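Of the protein chains in this complex, one is absent; all others appear in place.
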Amino acid sequence: MNATDYIRILPELVLTVFGMIVMLIEPLLPEHNDRKGLGMLALVGSLLAIAATFYQAGYPGQAWFGMVQVDSFSVFFHLIVGFVAATVILASFEYLAVQGIRLGEYYGLILLGAVGMMLMSSAVELVLIFIALEISSISTYILAGFRRRAAISAESSLKYFLLGSFATAFFLYGVALMFGATGSTSIYPIAASLRTGAPALAYAGMALMFIGLGFKVASAPFHVWTPDVYEGAPAPVVALMSTAPKAAAFAVLLRILFAAAAPGWFWIVWCSAALSMTLGNIGALVQTNVKRMLAYSSIAHAGYLLCAFAAAKDIGISAAIFYAAAYAVMNAGAFIVIAHFASHNERYVLIDDYAGLGRRAPGLAAVLTVFLLSLIGIPITGGFFAKFYVFSAALKSDLVGLTIIGVVNSAIAAYYYLRVIVVMYMREPKEDTPIMPMPVALGVSLTAAVVVTIYLGVLPGRVLNYALQGARDLVK
Amino acid sequence: MSGNLSVGWFVLISVIKILIAVPILLGIVAYTVWLERKLVGHIQNRWGPSRVGPFGLLQPIADGLKLFFKEDLTPPYVHKALYLLAPILSLTLALTSIAVIPVGGWVTIRGARIPLQITDVNVALLIILGITSMGVYGVALAGWSSNSKYSLLGSLRASAQMVSYEVALGLSLVGVLILSGTFSLRGIVEHQLGGFWNWNIFGGGQIVAFFIYLCAAYAETNRIPFDLPEAETELVAGYHTEYSSMKFAMFFMSEYANMVTVACLASVLFLGGWSGPLFGPPVLQALLPVFWFFLRVLFFLFLYIWVRGTLPRFRYDQLMAFSWKFLLPLAIANVIITSLVVALRS
Amino acid sequence: MVPLSYYLVLSAVLFACGVAGFLMKRNIITIFMCIELMLNGVNLAFVAFAAHWHRLSGQVFVFFVMVVAAAEAAVGLAIIISVFRTRETLNVDRVNLLKL
Partner (left out) sequence: MLHLALFSFFGAICVAGAINLLAQRHPINSALSLIVVMGSLAVEFMLLGAEFVAVIQVIIYAGAIMVLFVFTIMLLNAGEEERSAGSRIAVLLGVPALLILMGLVAWVLIRQNPASGTVAAGALPGTPPEIGRLLFRDFLLPFEITSVLILIAIMGAVVLARKEH
């Protein structure tokens, strides 16, 4: 073990240490303390982890006997996870206070969960990928049930847990078959073995792993849990779990499909992409609950991302990486606004509740509008370039059918996002929903999300170049 | 293990060993009960059993006969199959663990070296842990299938207690494992031969682990001061409230058989097993280790009874706190210190 | 000598029983047990493949699966308890505040 071994897991180490400090302080705090101090500590931890990631970027290579690999790809996803974690922690101060949740474990779980999500992107050995996946999943199962007085939250946690574990079992069986086919559980030896010829076992293994990961990224037909879970879980938790673990799961999928060169995935990915886009958007059309609507929309976004998978090659992979970043920022931002507006016991989560918001809270409405426009893919927002790269990659790989499905779906999607905007600006409220003043922490987190969304929409070059670099590192 | 023996001989010898070991074990179990009643009697300034036979020595036999001929009641509303299964499971598991415990060194009969042990496997300690961990089911199922609130409460307590203390128990053994580098009980004893300063408790510095092991083992066997699962003053008789006659006797026997196992294991792991001075003719030399071993076992059984006669029962929250907040950290500290010492010494 | 495929078929049967149970059973705890059954099937596949390839890493994988199963069991049962506390039922069809 030398120092570089530790540098290559430095962000994870930082998060673990901070998570443990939070855990140790929590029981010492008096009952009525609002745990804001712990939140600040967690925030410092996540920011330090981001800093550690930048530092780590100068030390690419493998560590811990070929368990993890630091490259542009892993660094990119580390940054996504770190950014989302920091934003969500900032946004949670107010939410926890309003809901009357005084549990410091909340921040501990976010930090330790982020350890898993970060490791998922840098692990190159299926054992570690599996453990990291479980860390990220289990922490989100628990977080989903954090509104303990609400039956709906416990139920969401249960559904997430049961279906998530079910999916994990499929993933594991896939790993077992892949091990049987190649005699290894490490990504690069698997790739080497598959290059000499793939036995039928490898195909089955790939399919089963795809089922497992498909559940985690909520792509059709493994998406049924998403609306229920997102509706019941606390809104800031949804901001986290609809973005960071998903991005990490996409990273794992990218590693398995492209770095390990798993065979026979093309049509599976193609069908899943087309289905996700279609089912997600059609489902979102009829929702009256904003959380459910965004849940369906996140399914659709998983579909767009899979389009980039199907395009493959450097350009497709880099489009997927870029999309993951843009999607993470805008979706997390949207859910943070919802968390703020939802008020005590998450009373106001219907689209109708947002009526008149444009007049009564112009700032909040404007921020939400930015995120929704970005989700549609309107220019000068990150969502535009994300979609643009995905579809142009798909076209370059001659996936005309998939591109047409994607573009038509984007048009459908515009309807339900715009409906929220129209309600906010054009309709008068039936009853005056209370509008809470915006706390500083929440303001900072929303500003960060907006700035990044716009930045990705105006100057995407640098990020895209880095994504391209990541894609090259991945398939090297 | 016995390369110079043919399979037939091996099987035959194993069967003989089983036929010797099991009656002895049952005898020890029976007379532990006698010892307990006698000793507790004396501690409480009474005589204990004294009518049947000299010093009441035939009392266990009388008790056995009584339980055997009593009417076998099966209360209505019980879950029949599980109600029957529970005591059988308890007793079977309790008697099985003896199979891997070595009671002495090797004996050579006609050139064949035979270990004084039913079977020697290299994961013996883990097997014992596995068997004890299964023991919870006997208690849990008994309580659940009886369909009675006292039984259920008793068995809920018992399962929580046994699971909690198993953690401390397992961790207390790690120090010994680090020192001897094997899971084989024979290997562990052979590591300690050559004088009491080689015993793990002294030479290995495992005295803390020994203390943890004893506490955890007392709790695993549901004995005072950890006998909350049966706590007769609050729960009638805990998980076996609804059991009578032979089925009750099976629970009773399994409790004492578990005590014997704990005593054997404590001797093997911490007190050097069968080690002790050897002298006299070859036959005596072969049998002396067995004697030394049984002396230790007797000591532990005596300790069990002594503790029972002296200490009061824990309260339930104290019991849990004792395991999680005291024994567990202590056991972890012991593991760390032992491994540090071993690492620095090498 | 036993053909490797026998072990694999056994593992597949266990896994498939778990899947079927997951879809068919109505009691939450039993559903969770079916997941454990699936994991057991996976473990057998790992050990069998480890023997086939003569690579111990397959057996080591099983340890990690067990650790994860234990962690999942702790969390899962806690979730089940908290659901039971709010809904007083263990039937999945009655846990239906969120429409599927």
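As written, the chain order gives the labels A, B and C, with residue 1 at the start of each chain.
Throughout what follows, a contact is a pair of C-beta atoms (placed from the backbone, for glycine too) under 8 Å apart; a residue touches a chain by one contact, two chains touch by 3 or more.
Because the structure is a prediction, the values reported are computed rather than measured.
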Which displayed chains the unshown chain touches: A, B, C
Hidden partner interface residues of subunit B, rising order: 82, 122-123, 126-127, 129-130, 133-134, 136-137, 140-141, 143-144, 152, 155-156, 159-160, 162-163, 166, 181, 183
Contacts of subunit C with the absent chain, listed as residue ranges: 1-10, 12-27, 29-30, 32-34, 36-37, 40, 43-44, 47-57, 59-60, 62-64, 66-75, 77-82, 84, 90-94
Touching residues (missing chain, whole complex) on subunit A: 9, 16, 19-20, 23, 31, 64-65, 67-68, 103, 105, 108-109, 112-113, 115-116, 119, 125, 127-128, 131-132, 134-135, 138-139, 141-142, 145-146, 148-149, 157, 177, 180-181, 199-201, 203-204
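Heads up, the rule we're going with is that only the chains that are shown with their structure count from here on.
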Computed distance of Cα centres, subunit C from subunit A, in Å: 26
Centre-to-centre distance between subunit C and subunit B (centres being mean Cα positions), rounded to whole Å: 33
Rounded Å distance, subunit A centre to subunit B centre (Cα mean): 53
For subunit B, residues contacting two or more additional chains: none
In the complex with subunit C, residue positions of subunit A that touch it: 126-127, 130-131, 134, 138, 141-142, 145, 148, 150-152, 154-159, 161-162, 165-166, 168-169, 172-173, 175-177, 179-180, 183-185, 224, 227-229, 231-232
Subunit C residues touching subunit A - in the complex, by the definition given at the top: 8, 11, 15, 18, 22, 28, 31-32, 35, 38-39, 41-42, 45-46, 48-49, 52-53, 55, 57-58, 60-61, 64-65, 68, 71-72, 75-76, 79-80, 82-83, 85-87, 95, 97-100
